[in-house]
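The block that comes next holds chain A.
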Amino acid sequence: MPEDPARPLLELKSIRKDFGGLRAVDDVSLDVPKGAIVGLIGPNGSGKSTLINLIARATNLSAGQVLFNGENISDLASDEVFRRGIARGYQEPALYFKMTVLDNVLLPVKDQRGEQPWYAPWRRYWQGDEAAHAQTAVDVLAQVQLLQHYDTLASDLSGGQMKLLEIARCLMGRPELLLLDEPTAGVAPKLAYEIFQQIARLRDDHGITLLIVEHRLEILFDFADYVYVMHLGNLLAQGKVDDIASDATVREVYFGD
Partner candidate 1 sequence: MPPALLTTSLVNTIQIGSLYALMALGITLTFSVMKLPNFAHAEYVTAGAYAALIVSLSGVLNPLVIMAAAFIVGALSALISQLAVFKRLEGKEVSLYTLILSSFAVGLIIRYILFLMADYFNLFDLRIGIPLTIVFRDGSLILSNLFAWVVPTSIVLVVLLTLLLNATPLGREMRALANNVNLARVIGIPVERVKNYTWLLVGGLAGVAGALWGLQTAVHPLMGWGAIISVFAAAILGGLSSFSGTILGAYVVAFSENTVMLFLNANFGVDLAYKPAIPFIIIIAVLLIRPQGFTNLIRRAGDLQR
Partner candidate 2 sequence: MITIDGLTAGYGKLEILQDLSLTFAEGQFSAVLGPNGSGKSTLMKAIMGLNTIFGGSIQLRDRELIGLRTEEIPRLGIAYVPQRENIFDELTVRENLQLGARVLPKAERPAALKELLDVFPILGRRGSQRAVTLSGGEHQMLAIAIAWLSKPTIMLLDEPSAGLAPAIASDVFRILQELREQGITLIVVEQNARRALQYCDYAFVLREGMLVFEGTAEECLQDEETVKGYLGVHESARL
């Protein structure tokens, strides 16, 4: 397919999600342009996390379409979505807590030769690849300042380190688009700022596009290019950061003006 430079990387077209009688996401359409940092905000229960789950195909859509690079990914399984280039972080860090930091980041590397059970016992067949992946992991871990902890069990990390490890783990899959669900939840304020600095570097150095659910608006507003506001499953407002920060609707949902 010829690539249209104007075409957004991710397009949501009227997506909807019902849980039983509850409509968690109602007719939401939004675009994420290539190379942008896009924020998704809204009060608790407004459907932000559900939206992330829908894009990553962790749950099924009730209606609508998700287009990635112009391809309809609404019917793919979550492993296929990852392999297309969409990685996601979780609100509660979903690490492999009983595995080391290094094993955590090596697992998502795509198409590993040693992952075929028939070849797995023959070390020689995959050892070279594995060493190369380990080199990549060294770079990625160094970038998030976890290299010294490569042999630590993930459960022994601090909350902030867990968040960073999760981002590092996503990076190893070489994603084009990274979905992050509250990357600073449960993290001290100073560290939260550092996490966002790391996130900005992903865009600047690696060209990764980001869609971030975040409740620390003041930090998000420092880094995001564009912001969508959700409320009760609907898209309430959207715009550039400056417009959104002073937008009456945002103040409405957060403060009740």
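The candidates came about this way: all candidates are chains of the complex that A comes from, given by their letters.
One rule holds in what follows: contacts are C-beta pairs under 8 Å (C-beta built on N, C-alpha and C of every residue); 3 or more make two chains touch, one makes a residue touch a chain; residues count from 1.
If you're wondering where the values come from, they're calculated on a predicted model, not measured in any experiment.
Participant: In the complex, what candidate makes contact with chain A, out of 1 or 2?
Facilitator: My answer, from the options 1 or 2, is 2.
Participant: Mind listing the chain A positions that touch candidate 2 in their complex?
Facilitator: Spelled out, the residues of chain A in touch with candidate 2 are 43-45, 159, 182, 185-186, 188-189, 215-218, 221-222, 232, 245-246, 250-251, 253-257.
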